[in-house]
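Only a single protein chain was left out; the remaining protein chains are all shown in position.
Here is chain A:
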Amino acid sequence: MSQKLHDHALQSQKQVIDRLTMIHKRQRIGHAYIFDGSNGAGKEAVAQYFTKLLLCMDPKENVPCETCNSCKRIESGNHPNVVLIRPDGQDIKKDQMSELIMKMTKKGYEEGRKVYVIVNAERMNSSAANTLLKFLEEPEGNVTAILLTNSYPSILPTIQSRCQRISLQSMNRQSSIESLVEKGVTASMASTVTMMTANVEAAYEMAQEDSFVQRRRLVLKLVEAIEQRTPGEALLFIQTDWMPFMKEKSDCEQGLDLLLFAYRDIVAVKAGLQSTISYPDQLEVFTGHSVKNTYSSLTVKIDAVLQAKKRLHQNMNRTLLLEQLVLTMQEGLLFV
């Protein structure tokens, strides 16, 4: 994460930082925390801040000094008492977890607390999670665990119950939109990118990307094609227009997210909740679609997109995946 994004993340999480400061001030440091927050909320930045606070040699008024040897080494990932693990491939495996526990059951290399950070903790596979559970339950010595996740419910309830939960706020979307508009992003684009990420800096960068603008346009066309109810056209659209712009898995995921938000808008319009819309420029078109669709047919479509997202992670052939998606979305209409 660049320094700028990092600082920004810390500023936007003022409440969480205040809470961590209080924890430090009272010296009531728990043995396990879960930081949960949406993508871009700055979980890693906050975890690093907390680690520094716990290990800083000279914290001033419960704020790490950022200049001592400990703080610097945490910044560069060289502090011997801090261990950070990330998913190795798809998930966090049992071997990684046993290795971590072996490290943590030894006394710290240096005096003081030991800290371990598990990034994407929701991706621990079940044997890894159970291995960790035993260690979380009865930690030996001065250890603090920090689990980071963007999906609190996917963490084993037994792990949840052993950790203190600290929720990172998502930025107030309205104020993010305003700050983006100030920077010269169009209002409709600002509404879309703030749905994609909670971090204003990242959202701004996304709005500047040509490929993202292109993808947004494609998704709106796809919605049109699906709603016209002529099966051939939507399939053709996938082949000719969609695939050339969605070469990578991450592109495709972004595309599916955009599609999901579009249908979310249609449902919102139908229900009369206009304030949260992600494509304000499409309001009229979406109003038209919302009249033609029943709630149940919209549910079928949204379900289909969610299914497709899941299959994308299972590495299904992407062309087939999208064709199947389009067909389900259109056929769904015929049956209901």
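Please note the rule applied: a contact is a pair of C-beta atoms (placed from the backbone, for glycine too) under 8 Å apart; a residue touches a chain by one contact, two chains touch by 3 or more; residues count from 1.
In this section, contacts and distances are computed from a predicted model.
Chosen from "Beta sliding clamp", "tRNA N6-adenosine threonylcarbamoyltransferase", "Energy-coupling factor transporter transmembrane protein EcfT" or "Spore germination protein KC", the protein name that UniProt gives for the omitted chain reads "Beta sliding clamp".
Within the full complex, the residue among A:I29, A:V63 or A:V83 touching the omitted chain is A:V83. Checked against the hidden chain, the listed residues A:L10, A:I29 or A:I101 yield one contact partner: A:I101.
Listed for chain A, the residues touching the missing chain in the whole complex are 69, 72-73, 76-80, 83-84, 98, 101-111, 140-141.
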